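All protein chains but one are shown in place.
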Amino acid sequence: MAIDQGNQQDTHLYIEGAEGLRSEEMVLNMGPQHPSTHGVLRLVLTLDGETVVHCTPVIGYLHRGIEKILENRPYMGGIRYMDNSDYLSPMLNETAYVGAVEQLMGLEPPRRAQYIRLMTNEMQRIASHMVAIGTYLLDLGAMTPILYCFRDREGILDLFEALGGSRFNVNYMRIGGVLHDFPPGWLHRLEQWCRTFDQSLKELEDLVTGNEIFEARTQGVGYIDPQQAIAYGLTGPNLRGSGINFDLRVDRPYMAYREVSVNPAVRQEGDAFARFRVRLDECYESLRLIRVAMDTLPGGPISTRTPIALRPPRGETYFAVESSKGEQGIYLISDGSEYPYRAKIRGPSFVNLQILPELLRGHKMGDVVAILGSIDLVLGEVDR
Amino acid sequence: MDIVSRAAQPGGASAKLPLAFQPDHIAELTRALHSLDGLVGHPVLMGGGVVGIEVDRAKLVQFCRVLRDELGFEMLSSVSGVDMRDHLETVYHIRSLAHNWLLQIKVKLMPGNPQVDSLVGIWPAANWLERETYDLFGIIFTGHPDLRRILLDDEFEGYPLLKSFHPTPMTVHDRATTQVTPEEALSGEAQRGVERVVSKRLGQGTLERLHPGTPTFGHAHYPEQPGVPEDEGVD
Partner (left out) sequence: MLSDFWLEVIHFFITLIFALIFIPIIPLLGVYLDRKVLGLMQDRLGPTYTGPWGLLQTVVDMIKLLSKEDIRASATDNIIFSLAPVMFLAPIITSFVVLPFSPYMTVNALATGIIYLVALSSLDVIGVFMAGWGSNNKYALMGGLRSAAQMISYELPLVLSLIGVIMLTSVLGKGGVGSIALSDIINVQLHPWWLWLILIQPLGFLIYYTCGLAETNRAPFDLPEAESELVAGYLTEYSGLRWAMFFLGEYTNMVIVSAIATSLFLGGWSGPGADQGFWVGHLGGLLGGIIFNLFAVFWFQAKLWTLIFVFVWIRATLPRLRADQLMRYAWLILMPITLVNILITGFVLLIVPDLMGETMIVAQVPVNVWIAGAVNWVMFFTYILLFDRITGVSVKGKMPRWAKRQATTRKQAQPTPQPAPQPTALAQAQK
């Protein structure tokens, strides 16, 4: 703090201080290596005392040029790069890419494949939300729920490993369907996992709901006005936490969502607690959808074989899925060759992150972590 | 449950189609668009119920303002650049949540002078999306409050997603030869040669500047040697 000429004059000015003192704003750098920034995000905060005056997110630390890579790989070879985009929801990203190519070609995958995609997408949504919920609570200081969330997520990842060979980046979707059918006993294990997950959700509710400290830290914090949310292009739980009922699975349904209806979770309050609650409620809904899909799983082929060096007709298309973070869109242009001409990935976290400076302004430093966690960013999607 | 009976295949009778894809619903949008000023050509129905139009570059901002205020397109979903080899294009995807429409707007830019007006004043979501397009394509958005690179280094030279920006191949076989002695192989000469070639072509500027973190293979520590000493091993 710099003191002006005040202390050269009467001492009472020094004591009173208001006229003579000038306070400078402090610039605080958070990240890119920081336990709470959920990846390599750098936040340059300008603080006036404890209040955040301005915030500049600096991104690009994880930029790998996925869009350029996709232009140099055949369509089937590019599927695996979508896993790296949102590395917490690979199945959802793959579905977006594969769905875009199928929409371009006018190819309708078999119904069984669509239902399998629905099941794996919903399982992936649960896995992603478990990470979001667990790490959010860890940031706020509760050390135990994250381990319970990850324990449940292990069940899902084990199922993915049995299904596609890999826990995380499964590379399971193919243009025209999916790669494998279920191995024997997989559906039984899935049913068992659904039962244990029911118990775990109850446990999580007990730990979190009604916890005054958690609510005191998240209620009223990080309020997003619904008009502002739409103007900034927010989608997913961030939008539904502010009262706007927009879910791509309901409003522009694709694949098996045309047959299975979804009840999106919507909250009116618009604060961090509302967004957290929306994610938790979405876990319930996804569990229900998995059970519905299991009950009504059609038989038939799981894929329409397409050539490895697939050449879709010339054209362009835009296809979006409701990913765990929001609207995951692919804008695909094909020039008739086996490589895409342009594959633009619209990552929801990239657009969601824009609103952070608006959200943080005026809040205290202790709220930064609470607000940042409530937006649920994945830097792989932000930077691609 | 709310499951359509199995007899009705998706994509069959249009009565069972969700609202977003019903032809009448889409025709409404097409009709509304016909009367707007700035439209080039006709709206085209693309896959997935997306209506695609092309808009004149000079009238873009006014067109979008009409879209937002009168037709109810509240949300900008995506801004992409496309390199069509002889000219660049920007493609916008805009949603109307109230009417459940998805619109694709294509704007052709002048070859050699890729500039277009910024839509930040209409949809604040355009801020970072346009910065990303500038970063990867070099398209200048006039009127943007803060047009600078977002994903790449601030000092990066070149625009990677242009078709004329070639990535360096992973392996360069210039100096690779089977006639190499064990000492040469161990000394890292071959790698140093590749390193020099790689850093010149990566678009990082004419000065050899290595981004911190790039493995150097000892290259950064050695000054440019005018004459590499010949192999004196065989005597």
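For reference, chains read A and B in written order, and residue numbers begin at 1 within each chain.
The definition used in the following text is that a contact is a pair of C-beta atoms (placed from the backbone, for glycine too) under 8 Å apart; a residue touches a chain by one contact, two chains touch by 3 or more.
Here the structure is a predicted model, which means the values were calculated and not measured.
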Q.
One chain isn't shown here. Among A:Thr56, A:Thr144 or A:Asn245, which residue touches it?
A. A:Thr144
Q | Residue of A:Gln192, A:Thr209 or A:Ser337 touching the missing chain in the full complex | A | A:Thr209
Q) In terms of residues, what is the contact footprint of the unshown chain on subunit A? A) 26, 28, 30, 35-36, 45, 50, 137-144, 147-148, 151, 207, 209-217, 219-221, 223, 225, 227-228, 230-231, 269-271, 273-274, 277, 358, 361-362, 364-370
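Heads up, the rule we're going with is that only the chains that are shown with their structure count from here on.
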(Q) I'd like to verify one number: the distance from the centre of subunit A to the centre of subunit B, where each centre is the average of its C-alpha atoms, in whole angstrom. (A) 21
Q. Hey, which residues of subunit A end up touching subunit B in the complex?
A. 59-60, 63, 65, 67-68, 72, 103-104, 106, 108, 230-233, 235, 244, 246, 251-254, 258-261, 292, 296, 298, 315-320, 327, 329, 331, 333, 341-342, 344, 346, 350-351, 353-354, 383-384
**Q.** Residue ranges of subunit B touching subunit A (in the complex, touch as defined)
**A.** 1-4, 6, 10-11, 18-21, 46-50, 52, 74-78, 80, 82-83, 91, 93, 97, 100, 102, 104, 123-125, 127-129, 132, 136, 149-153, 160-161, 167
